[in-house]
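Pasting a structure here, questions to come.
Heads up, one of the protein chains got dropped from this complex, but the rest are sitting where they should.
What follows is chain A.
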Amino acid sequence: MELGDLPQEILIEIFSRLPPKSLGKCRCSAKLWLNLLSTPHFIKSHLTRKTHQEYLIVNTTFDPTYSISTIKDDSIWKTLPAGLGLRDQTHVVGSCDGLVLIVPEYFDKLLVNPITMQQLKIPNSPLALNRSESVTMHGFGYDSCSDDYKVVMLSYYDADNEHDSTFVDVYSVKRGVWKRVHNSPYDHPFNLADEVFNEISAPSGVNLRNFPLNKLVVRGECLCMIEYDRTDVWTMEEYGLKESWTKFGVHADNEYFIQRPLGWFGDEELVLVTKCVTLVVYNRTNGILRMVIKGDVLQPLDGCTFVESLVSPALISA
């Protein structure tokens, strides 16, 4: 009895448990395995296993140039090559299924799998507003209805205080096209499938004056909000249900003034940036706060957590 003699469904179950790097090596061992381990079916099965390690990706102002680094087990694992066209200031917008959306100030947006380094350039929308006169925000996610990844871009003119002409553009990674949708976005999460904004209620008792400055992240399947300049973390345990917002506080010493969150490792650990621009991880269960990288070598501007996967942005768009 050899591995190759096992039925394919058992092989897929076994391989789905392996980290991507092991699978990269297995792919190199024989054509049969290269084919089996490259099918969309396998890549999806591997993704849904949810046992794979989570990494952190941050962009930094680390002297002398901007760079993007991935962090694993509290130390820098890999710095992305400068060849990605990251010559100017970039934003790490967010991740979904192991794909990270990177938005440089002046160049094409980039969808990259930081593990396999497969990447896809996303052209600027032909409808994009003039950069020097406008403000732009991005979001990124997966739409299971059309099995597609979508980039959402919100923009408005700087001078327009009324915000009554906010433009919403959606890019379909699969089809490679931008589309303008007409919908009012304020404080409403965007439904990627219907391409409309739905309204959700804020928790009772939050400071509404600072509301636009609060940061939203996702924990597991839950929406999470961290209040600006405070250490209260709100979680909407049941999506759409106002009563399900629950709160916990990050108990930080003065030396770790919390500035903003970057994301979650699993259910327990919240990654935060301090006011001294260092990275800390707060464990919600035992209340312990630890520094991610010792010393001040990294000055993160923004970032997010992502799960290691084999999902290729290039394959989706092909």
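Heads up, the rule we're going with is that a contact is a pair of C-beta atoms (placed from the backbone, for glycine too) under 8 Å apart; a residue touches a chain by one contact, two chains touch by 3 or more; residues count from 1.
Going forward, contacts and distances are computed from a predicted model.
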Name under which UniProt lists the unshown chain, selected from "Translation initiation factor eIF2B subunit epsilon", "SKP1-like protein", "Trafficking protein particle complex subunit" or "Large ribosomal subunit protein bL32m": "SKP1-like protein"
Residue touching the undisplayed chain, where the options are A:Ser67, A:Thr116 or A:Thr235: A:Thr116
Residue ranges of chain A at the interface with the undisplayed chain: 1-7, 10, 13-15, 17-34, 72, 75, 77-78, 115-117
